[in-house]
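One structure coming up, written as structure tokens, with questions to follow.
The other protein chains are all here in position, but one chain of the complex has been omitted.
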Amino acid sequence: MPRLTEYKDMNPRAKAVVDDIARRRDIDPADINNVWKALARHPTMMERFAEEMKAAFAPGKLDPLTKELVYLAVSIANQCDYCIASHGTMARAKGMTDEMHEEFMAVVLAAQKGNKLAVAYRVPVDTAFEET
Amino acid sequence: MPRLTEYKDMNPRAKAVVDDIARRRDIDPADINNVWKALARHPTMMERFAEEMKAAFAPGKLDPLTKELVYLAVSIANQCDYCIASHGTMARAKGMTDEMHEEFMAVVLAAQKGNKLAVAYRVPVDTAFEET
Amino acid sequence: MPRLTEYKDMNPRAKAVVDDIARRRDIDPADINNVWKALARHPTMMERFAEEMKAAFAPGKLDPLTKELVYLAVSIANQCDYCIASHGTMARAKGMTDEMHEEFMAVVLAAQKGNKLAVAYRVPVDTAFEET
Amino acid sequence: MPRLTEYKDMNPRAKAVVDDIARRRDIDPADINNVWKALARHPTMMERFAEEMKAAFAPGKLDPLTKELVYLAVSIANQCDYCIASHGTMARAKGMTDEMHEEFMAVVLAAQKGNKLAVAYRVPVDTAFEET
Amino acid sequence: MPRLTEYKDMNPRAKAVVDDIARRRDIDPADINNVWKALARHPTMMERFAEEMKAAFAPGKLDPLTKELVYLAVSIANQCDYCIASHGTMARAKGMTDEMHEEFMAVVLAAQKGNKLAVAYRVPVDTAFEET
Partner (left out) sequence: MPRLTEYKDMNPRAKAVVDDIARRRDIDPADINNVWKALARHPTMMERFAEEMKAAFAPGKLDPLTKELVYLAVSIANQCDYCIASHGTMARAKGMTDEMHEEFMAVVLAAQKGNKLAVAYRVPVDTAFEET
């Protein structure tokens, strides 16, 4: 199933998606990441995911690195190896230093612990939080 | 099991943890969140979690709101209701506007989709990501 | 959907399952836990789960409390509120003291952290572990 | 990212952590597990996790094998491959026989089924469990 | 945070989404489900999710009930209480009988067990499956 389609062998719709990503990232379309090579046989899915990613990472009130860190945090919580590898690399490309990574991991691990403590001790939601 | 201990009934070690949090947040110790009331009967666990949270949220290279968003992202991925309610409130207190929340949610949902796509299509990790 | 069927209104197959559990636990069938009241309308599922539970908790090499703790650990990892509440109570009935609960939670939280560290840093399995 | 640092190349803080583990396990520091080689570049995280593990597995009311089984149960529920491989090996080293492993797996699978049944049929928590 | 906006108080974009759903389901817009009342304050998110749901449930090669069951299966695996309650109801509306529900649950539970067995015994993927 994980058959990867190289750029040169993609159908026109898949090529269009890759061209757009390659242009924005300023890379050669042939060097596109595996996730797009895997999606190339599913053009509708591919177009929809590409659009959603573009919208999610469009310039806005949150800076690009914050968005990468949020994406990476979800990927660690979900234990998605591909996503941790790819977005870890992207976070570094967007400015994450070793020191920031260390702080980021500390928050992720504190969140994991907090999540399990709240669940294991069956903590009821504070009235103050319900009202917001 | 979810017996909550009010501040006035806590043992000295639990009180010390709550006093420290209340001082830093500038609130009345009696108004401490339920998670601490639930942990009060487990002083060792409570002290260790309080320390870990303090270290994770200590001033550093990542700003306080970014850290809250990372914590919230993990909590949504893990589906921890208490954690979403409490850290959602804290994120707002630290400056998250409706617009930022919308952008944040867009990244969380894109990550969820990306995670499941990578897993479902069994995408192999790119060599470029392995080498970093 | 969470319609609970009281013992007196159960069909004969469901009653037989409850009778067997009540006899082994030495309780009144009318006081059976909600999970069995919820399963009463699904007799095949109910019989199969009752059998699996009976087999899992049958006397063996692991003592009853160890088995409860393993069950509880899975339930916390899976964040199943009903399961944490019911098997937490059962663990206490089988001898779990506050001190043991504290130690148990320390291992559960260390495991959570270890799990996320291994995943986040993408740690490869040691050859020594592969050979076992 | 999964760059592993061998013992001889570690910084002093990482070496100190490994020395302590190697001494307690009576092994050569060069044979330390990959998880510590992966953490070696993150000394603060490494020290904190090492302390948490040491505290969790310190002699107490629960015997060492029970603790390993709880750790393994969490790792199976969380589907952490590295953790299952390493703590499966450790559980065997601490006395888990094939027969005990079989009983352990039976409880883990029963817990998985119980968790999903409780969630799928939306079983409400019994009043008796709330009061504990 | 779970502030629900009633139909009459929604902004025009949210109203348009609800009108479209109500028309297709032939219900009064005022009786729309809570998930849409919760999303009403986030029009972009709401429009995008409504579109994704519409596309996913559009007539195609898989019949409507099969799609509901797939949705429900994911929701049980993810332990999403709201989703189990709402899509359980929808599956019944689309023809799921008690007997079909029983068969469905048997497959869901078998999948849960199969998943954990494959993970716990660290089963390598068969070459035959890799080649597809």
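Remarks
Residue numbering begins at 1 within each chain, and the chains themselves are lettered A, B, C, D and E in the order written.
One rule holds in what follows: a contact is a pair of C-beta atoms (placed from the backbone, for glycine too) under 8 Å apart; a residue touches a chain by one contact, two chains touch by 3 or more.
From a predicted model like this one, the values you see are computed outputs, not experimental measurements.
Annotation: of A:13, A:41, A:61 or A:92, A:41 touches the absent chain (contact as defined above). Contacts to the hidden chain, counted on subunit D, fall at residues 79, 84-85, 88-89, 98, 101-102, 105-106, 109. Interface residues of subunit E with the unshown chain, by the touch rule above, are 1-2, 4, 33-35, 38-39, 45, 49, 52-53, 55-57, 60-62, 66-67, 69-71, 73-78, 80-83, 85-86, 88-89, 92, 97, 99-100, 103-104, 106-115, 117-119, 121-126, 128-130, 132. Residue-level contact of subunit B with the missing chain is found at 76-77, 79, 81, 84-85, 105, 108-109, 112-113, 115-117, 119-120, 122.
Here is the rule we go by: only the chains that are shown with their structure count from here on.
Of the two chain pairs examined here, B-C and D-E, the one linked by more C-beta pairs in contact is D-E. Sharing over half of its contact pairs with A-C by residue number, the repeated interface among A-D, D-E or B-E is D-E.
If you average the Cα atoms of subunit A and of subunit B, the two centres end up 20 Å apart. Computed centre separation for the pair subunit A/subunit E is 23 angstrom, with centres defined by C-alpha atoms.
For subunit A, the set of residues touching two or more other chains reads 1-2, 52, 55, 76-77, 79, 81, 84-85, 88-89, 105-106, 108-109, 112-113, 115, 117, 119, 122, 129-130, 132.
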